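Note that one protein chain of the assembly has been removed; the remaining protein chains are unaltered in position.
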Amino acid sequence: MTAAARSDRPGNARRPWVLWAITVLVLALMLLPVAVVMLFSLNSQSSLIVFRNVSLTWYRTLFHDGPMLSSLLISAEIAVIAALASLLLGTLLAFGMQRGGRAGSTTANGMVFLRLVTPETATAAALFLLLTQMKFTLNFWTIVAGHVALCTAFVAVVVRSQLSGINRETEYAAQDLGARRLGALWLVVIPQLRATLVAAGLLAFVLSFDDFVTTYFTAGVGTQPLPLRIYSMLRFGVTPEVNAAGVVMLAMVAVVLTATALGVVIVRRRAVGRTRIDR
Amino acid sequence: MRSTPKGEGAGLWTALAAPGSAALTLFFIIPLLLVGVFSFGVINSLGQPIIGHTLDNYRAVFQSYNLSPLLRTMLFTAVSTVVCLVLGYPVAYLAVRYARRAGPLILALVILPWLVDYLVRIYAWQSLLAPAGLLPTALAHLGITAPQIVNTSWAVICGLVYGYLPLMILPIYAAVSELPAEVIDAGKDLYGSAPAVFWRVTFPLTRDGVLGGCLLVALPMLGDFATAQFLGGPNSTMIGNMINNQFTDAGSQTVGAALVVALIALLVLTLAVAMLLARRRVRLLAVMAKAGKPEPVAEPTEMAAAL
Partner (left out) sequence: MAEPFRTDISRRSFLKYSAGTTAAGAFLGIAGCSSGTPSSSGSNVLKPRPDGDITWFSYQGYVSPKIIAAFEKTYKVKVNQAFYTNVEGMVQKVASGISYDLITTNSAYDKQLIANGLLRSFDPASIKNFDQIIPYFAKAPYDDGRLRYTTPYGYGPAGIAYQKGKATVTGSWSDLWNNPGAKGKIYVLDQQDETLGMSLILDHASPNSGQAAQVTAAVNNLLKLKPSLGGISSDIPTIMDTGEAWMTHAWAGSVYQALLKLNGKNDWDFEWPKEGLSMGCDTLSVGTHAKSPGTALLLMQYLLEPENSHTNTLYTGYSNGTQQGEAAYRELTKAYPFLILPDSNLNTAQWRQAPTGTRLTLWNQQWSRFIG
């Protein structure tokens, strides 16, 4: 039984109040700025620092601002594709890092280390030069490629953190029963990694959605992802329309995640219901 | 700890990693090589780097004005990483072991704020902590004059912790979720007190998660520039700002390239030294064990073999 399953057993009565205190503190730290962002999205004036009156004017502006909405949409599209691709590539890379032979794992580990340590601006500027020198037109796909090259490393480290602790007995058992190594992987390991994979995918999504540096250097004349628009606003003033966009995005993702979670729960309940044996 | 037992062909796993490696190679390694090449180059009238063979860029790197940002960055990073670890481990642990269904929710609450643009969240902190902001104004009503919070080094450290905490929590969450509960219970029986269980059982078993978290936090933080730019004062410049300046700010991309190469070289060197020391400690432990002395607690083998 893993730690997660074990915690459902009754009798684990001692509540770790220190852990809860720290968790609440951290969550407050994460969510306080979001609350402020929400507050200022309702500001009646264009300041992000000084609040005046409650007003929906920025939401109205947002919903009439076609280009801003396009930027929001394109950022989301890029993020979905980049997240899925880097989740796949990063997970596979994690296997190489963890289980590859000396050469394989050293290469994979080395690349990930280098990726994390190299300042993003340098990589992005060099990638920009490379692409433009080779006469590639910068477009949607160059942005996706840049993001994938960034997020893959993060996904790989997260997945690998769990992978190294996985007991391979069940895998070997599956192989003894006739599964090939890849089959055992799919049947045994991937289900164990499920929660981590979802978390890593979510991480890749937000990393891509919020990325500015790589996006700037890989974007061409197409619809500009949201962070480009926002950072460019620095020169003439960032308005709460951006807050409204952030709140809208947050709400949309929260809805999608909640719906997915509920869907999973419902499916599970039905499955359990069908196979329930009389107690 | 490598979990490929002897005899199992590692080739499969290396092959699986190939697509990821290819993507990284194409869109990262090759640009990185380009950066290395340009670190010896010159720039044209438009500021574009051209291949050359000069050491001027490295001469510009090894100047005193790059030294204090570098040292400062190392200090900030060390402090921020430790704080992230101290705050992040409990959250990850609780999310796995005690929060039950709320665990994934906690993770989501930690990650999702990033959907709101970084700049906007920084403005939110400013509106709270700047002299005319909510907190100092509220304190002023109570008669307390708050000290300057923003535009200080403390603001930068807090900003770094705030920005990178989710990256510490996720890998630890992953590692803790694979922690066998029976082992923890056995540890409790063996050692009794919670801190002892933690240090002797839990922490060593989640070492890869901790290492992963520290890597995801500390390494990118070394190149961070946005935090110091928006929350820092004139004396909080980090090496990431110096580098970013060269690439985007009427600087010289070739000098920027040299700075990047120097930074990477420094870190690779640090890593090599750390691994060397770790291996030496392993040998020392083996010798001590043979001599009958008690073994220290944690085994550094995993750290040495991890990379």
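Note that the chains are named A and B in the order they appear, and that numbering of residues resets to 1 at the start of each chain.
The definition used in the following text is that a contact is a pair of C-beta atoms (placed from the backbone, for glycine too) under 8 Å apart; a residue touches a chain by one contact, two chains touch by 3 or more.
Owing to the predicted nature of the structure, the values given are computational and were not obtained by experimental measurement.
Participant: What are the shown chains that the omitted chain is in contact with?
Facilitator: A, B
Participant: With the full complex in mind, choose from A:Leu39, A:Leu69, A:Leu84 or A:Leu138 the residue touching the hidden chain.
Facilitator: A:Leu138
Participant: Looking at A:Ala82, A:Met97, A:Val157 or A:Leu228, which residue reaches the missing chain?
Facilitator: In the full complex, the listed residue that touches the missing chain is A:Leu228.
Participant: Return the single residue from B:Pro19, B:Gly36, B:Pro204 or B:Gly233 that touches the missing chain.
Facilitator: B:Gly233
Participant: Would you write out the residues of chain B that touch the absent chain, in ascending order?
Facilitator: Those residues of chain B that touch the unshown chain are 42-48, 50, 52, 56, 60, 63-66, 68-69, 123, 126-127, 130-133, 148, 150-151, 230, 232-235, 237, 241-242, 245-246, 248-252, 255.
Participant: So which bits of chain A touch the chain we can't see?
Facilitator: Touch with the absent chain occurs at residues 45-50, 52, 65, 67, 125, 128-129, 132-133, 135, 137-138, 216, 219-224, 228-237, 239.
The rule we apply is simple: only the chains that are shown with their structure count from here on.
Participant: Which of the residues in chain B end up touching chain A in this complex?
Facilitator: Where chain B meets chain A, its residues are 1-5, 10-14, 16-21, 23-32, 34-35, 38, 48-49, 87-88, 90-91, 93-100, 103-104, 106-121, 123-128, 130, 132-133, 162, 165-167, 170-182, 184, 205-206, 208-209, 211-213, 215-216, 219-220, 222-223, 225, 240, 243-244, 247-248, 253, 256-257, 260, 263-264, 267-268, 271, 306-307.
Participant: What residues on chain A touch chain B, complex-wise?
Facilitator: Chain A residues touching chain B: 1-8, 12, 15-16, 18-20, 22-23, 25-27, 29-34, 36-37, 40, 48-51, 85, 88-90, 92-101, 103-123, 125-127, 129-130, 145-146, 148-149, 152-154, 156-168, 181-182, 192, 195-196, 198-200, 202-203, 206-207, 209-210, 212, 226-227, 230-231, 234, 238, 242-243, 246-247, 249-250, 253-254, 257, 261.
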